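Our next item is chain A:
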Amino acid sequence: MTYLTSAEVSEAMADIGPVEAIRRNRVQVTTTPGRIRAALRSATSRLQCDHLVQIATIDTGHEFELFYLLTGAHRTVLSIRTLLPRDRPKIRSVHDLLPPAGIYERQIHDLLGITFDGHPNLGRIILNEDWPEGEFPLRKDWKMDPAKSYGGAPEEVR
Partner candidate 1 sequence: MDPLVAVVYALVFPGLLFLFAYALFLQFVDRKVTARLQNRVGPPWWQPFADLVKLLSKEDITPENVDHRAMRVIPLLAFAAVATAFLYVPVLGPSPFAFQGDLIVVLYLLTLPTILLFLLGWLSRNIFGTIGGVRAATQLFIYEVPFFLALLGPAIAAGVWSISGIVEWQRANLWSIVFQPIGFVVALIGLQAKLERTPFDIPEAETEIVAGPWTELTGPKLAVMRLSIDMALVVGASLVAALFLGGPSVAGTDFVGAAIGFGMFLAKTLAILFLLTAIRAAMGRIRIDQLNRFGWTYMAGAALLQMFLVLLLPQVVAG
Partner candidate 2 sequence: MSEVLIPIGPQHPALKEPVSFRVIAEGELIKRLELDISYNHRGIEKAAESRDFVKVVPLLERVCGICSHSHATAFVKGIEEVMGLTVPRRAQYLRTVIGELERMHSHLLWLGVAAHEIGFNTLFMWTWRDREIVQDVLEELTGNRVNYGMNEIGGVRRDVSEALIARTLIRLKPLHGRFTKYAEIIEGERTIRVRFKGIGRLSREEALRYGTVGPTARASSVDYDIRKDDPYAAYEEIPFKIVTDDAGDVLGRTRVRIGELEESVRITEYALRNLPAGSLKVTSPRVAPKADVVSRYEAPRGELVHYIRTSGGDHVERLDIRTPTLANWTSVAASLPGNHIADIPVVVAAIDPCLSCTSRITIIDSGTDETSVMTWDELRAHGRKFYRGREDR
């Protein structure tokens, strides 16, 4: 199994950002939100990545971290990392470059409230249709408000 080396990745991602090898089969590139699309284009064209594995998200408390995980015939996981500020969690959608991102982005929007510009439809997906607007349950600072209704059948008074 010939994995991608961090040298090869650095070369392909020269103008994208710093590269580090996490494991023998995982290489990570860190970049800014604005250069994500360029990074993905490099990954698919120059590094033969043909499969989007996941768009992982983490709310660290002071910012959102996004990881675009890709892989290809070289069986290495290429992880493209970026940070989004909490007060402005917006990033351009990549569903046109990688179709599966359509569903993944929609789910992330539902749970974390990150907006993906250019996505055709960011409607409700994983939360029930009568979940209140603006509540993003996977955020670290989200607390369930006992006074609010989160959808579903109303509680019956016995």
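On how the list was made: all candidates are chains of the complex that A comes from, given by their letters.
Following the convention adopted for this analysis, a contact is a pair of C-beta atoms (placed from the backbone, for glycine too) under 8 Å apart; a residue touches a chain by one contact, two chains touch by 3 or more; residues count from 1.
Because the structure is a prediction, the values reported are computed rather than measured.
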Options 1 or 2: the chain contacting chain A in this complex: 2
Complex contacts: residues of chain A adjacent to candidate 2: 1, 22, 25-26, 50-54, 56-60, 67, 69, 71, 75, 77, 79, 95-96, 98-100, 102-104, 106-107, 110, 120-121, 123-129, 137-138
